[in-house]
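The complex is shown incomplete by one protein chain, all other protein chains being positioned as in the whole.
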Amino acid sequence: MKAARRSPGEVLPLLAIWVPVLVSILYVVGFTLYTVWIAFTPSTLLPEYGWVGLKNYVAILHTRNWNIAAANIVVYSVCFLALTTFLGLLLAVLLDQKLRGENVFRTIFLYPLAVSFVVTGVVWGWLLNPGIGIQKVVVGLGWTDFRFDWLVDRDRALYCIVLAGAWQASGFAMALFLAGLRSVDADLMKAAQIDGAGPLRTYRRVVLPTIWPIFIAVFVILLQFAIKTFDLAVALTGGGPGISTVLPSMVVYDFMFQRGLLGRGSAAAVLQLLMLVAVLVPYGVFRRWQTLKAARNA
Amino acid sequence: MAALRIRDLHKRFGPVEVLKGIDLEIDSGDFTVLVGPSGCGKSTLLNIIAGLEKASSGDVEIGEAVVNDIQPKDRDIAMVFQSYALYPTMTVRQNITFGMECRRVPKARQDEAVDRVAKLLQIEPLLARKPGQLSGGQRQRVAMGRALVRDPKLFLFDEPLSNLDAKLRVEMRMEIKQLHARIGSTIVYVTHDQIEAMTMATRIAVMHQGSVQQFADPDTIYNRPANLFVARFMGAPPMNTVTARLEGGPDGPVAVVGQGADAIRLPAPAAVGPDWLRRPVILGIRPECIAEPTRYFSEDPAATMTISAPVELTEPTGAETIVVLRLGGEKVLGRVAPDVRMPTGAVGRFAVDTRKICLFDPTTERLIA
Partner (left out) sequence: MRSTRIAVYGLVTLLACIYLMPLLVVVLNSLRSTPDIFRNGMIGLPHGLEFSNFTEAWSGLCIAEHCTGIRGYMFNSMMMTLPATVISTFFGALLGYAISLWRFRGDMWVFGIITLGVFLPEQMKLVPWVLVLRDLGLYNTVAGLVLIHVIQGLSFTTLFCRNYYVGIPQELMKAAKIDGAGFFRIFWRIVLPLSPPILIVTVIWQFTGIWNEYLYGVTFASGDHQPVTAALIALAVTVSEAPKYGVQSAAVLIAAAPTLFVYLAGGKYFMRGLTAGAVK
């Protein structure tokens, strides 16, 4: 490159590009590295400069909070993923039937996404509250033995978060699946029809196999939502009953701002990040492989 | 005066060299067509001339000034793109004046220039419309209007007709040629279509694999192709090329195609050097130089020679009939008048225009004579 003589007309665009770019990079990379570093320091209420190695991690891994949260996040993620994908796919296939009023239905299934996790949590908290919610209504209808008290049950309260989460996110899965279904070549459906396949077989053998990349995308996006879940659980169960429904994100917050242990909180945040990395890196590799394969076939 | 000069231009993308030393000199007022198959580097060359891409080495001169480090906007060029690249949110008038607006030309002069160009291209009724409301041909005209309004030193056309349907393409081809004749501007025009090159150009540069194979006027390109690539690329159907042996004869050298009883002896160009005698060569002959036996190609009876050859297949196109025949055992194409019936599967007689025979070196593939 030759030494560039730059006129003001060339400098201004460079500023306009690089200032936000550098801020963004500082934010994404710098903030992450800072938190990673704090996790190795003895910081409590304020960041302190020192080195304690993996002490914070060891301490975190030995707290009951974290262990419950780690177990919870696995159960929650699996159940949330299964229920949301199932509902999303069901809704997408139903809406794919050229229904009258498709727009109305789509609006209904998607509106929860516009509602905050906080509102979702509060409202589902009421519905699932056995004293005033669904249980009370069903009992009032005369079915006096009916019990739906998961919210106050230590072993089942987590599934309440799954329910509320699936209500909120299934529209999202539906939207992605529907876009996928609509992108399937119409000639493929006609060919299957001529081959004598009924609607169920057409979906199972022809349509769904062609949109499998969408399944992967839906899984990954939902999974990273699940790992980051915070507001919903705070609003719905607040981690209770007891600490039976704490999630890693809540443990981070608890350590950082309730107990004033920034080092340990950061270590928990890094562990949470590692869970995300475990989901996203394989996906990134998979996407890369896909594009390479597509490039080779082109 | 050279309007555009390109000197030893190289372009590399990583390890791949897409332009391998281009040298061109284009005179003011020339209509130069860069033609070649896709991937030959012609569009890259055009982008480098425009300043939209940087060369790896070498010089571009526009109007006797080296412009290597000059921004596209300061090169005094205009360009017409394959997709027309009309600004979709602006009206036709705004599309045409945008370049002047960027250069702060006074409003009155902008309007004057638009009126002139709109009249020239007959797009006055379209000025208030958006590109989305125009047909393909109209968009093409507007794209040309945008280029013409600036009155630049150099017009660059990047496959401007390839998005039009066949009929419109022929019409626009003629219009562009007429326009060039009228305003006498210097044009560099990129296409992969050899017919466009032949019909419009005053000079053609045939490109292949990053280098210029031949740079000459259309007549030379067509009748005296510099090598086998040019011979086979220009013309549809392309030039027939068959292996032959050169022998001496009483009236000069003779090219023998085929062996034994099938062998056909054609007079070779006298210019071929004596050291080629008794050596294999590649003989090139255009299909239109093989015609029905009653055809006379020239006043000079020696120019026309009659041969017998087995006919394999005929393809009537209406205006003429393409004949597949065996010339000394090798398959070649001939073009005969449509009312002549050729006996498929039997031996037919043909007239051959011996003046247009070309000989190529089989190893270097270059024209010998």
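Chains here go by letter, A and B, matching the order in which they are written, and residues are numbered from 1 within each.
Heads up, the rule we're going with is that contacts are C-beta pairs under 8 Å (C-beta built on N, C-alpha and C of every residue); 3 or more make two chains touch, one makes a residue touch a chain.
Not measured: the values here are computed from a predicted model.
Enquirer: Where does the absent chain make contact, in terms of the chains shown?
Expert: Displayed chains contacted by the hidden chain, ordered by label: A, B.
Enquirer: So one chain is hidden, and I want to know which residue out of A:76, A:117 or A:159 touches that hidden chain in the complete assembly.
Expert: Among A:76, A:117 or A:159, only A:117 touches the chain that is not shown.
Enquirer: Out of B:34, B:77, B:244 or B:359, which touches the unshown chain?
Expert: Looking across B:34, B:77, B:244 or B:359, the contact with the absent chain belongs to B:77.
Enquirer: Determine which one of B:1, B:16 or B:102 touches the chain that has been left out.
Expert: B:102
Enquirer: At which residues does chain B meet the chain that is not included here?
Expert: 47, 50, 52, 71-73, 77-79, 81-83, 85-90, 98-99, 102-103, 146
Enquirer: State which residues belonging to chain A touch the missing partner chain.
Expert: Those residues of chain A that touch the unshown chain are 9, 12-13, 16-17, 20-21, 23-25, 27-32, 34-35, 38, 47, 90-91, 94-95, 97, 99, 105-120, 122-127, 129, 132-134, 136-137, 140, 167, 171-172, 175-176, 179, 199, 214, 217, 221, 224, 227-228, 230-231, 234-235, 249, 252-253, 256-257, 262, 265-266, 268-270, 272-273, 276, 280.
The definition used in the following text is that only the chains that are shown with their structure count from here on.
Enquirer: Averaged over CA atoms, how far is the centre of chain A from the centre of chain B? Could you give it in whole Å?
Expert: Between these chains, centre-to-centre, one finds 59 Å.
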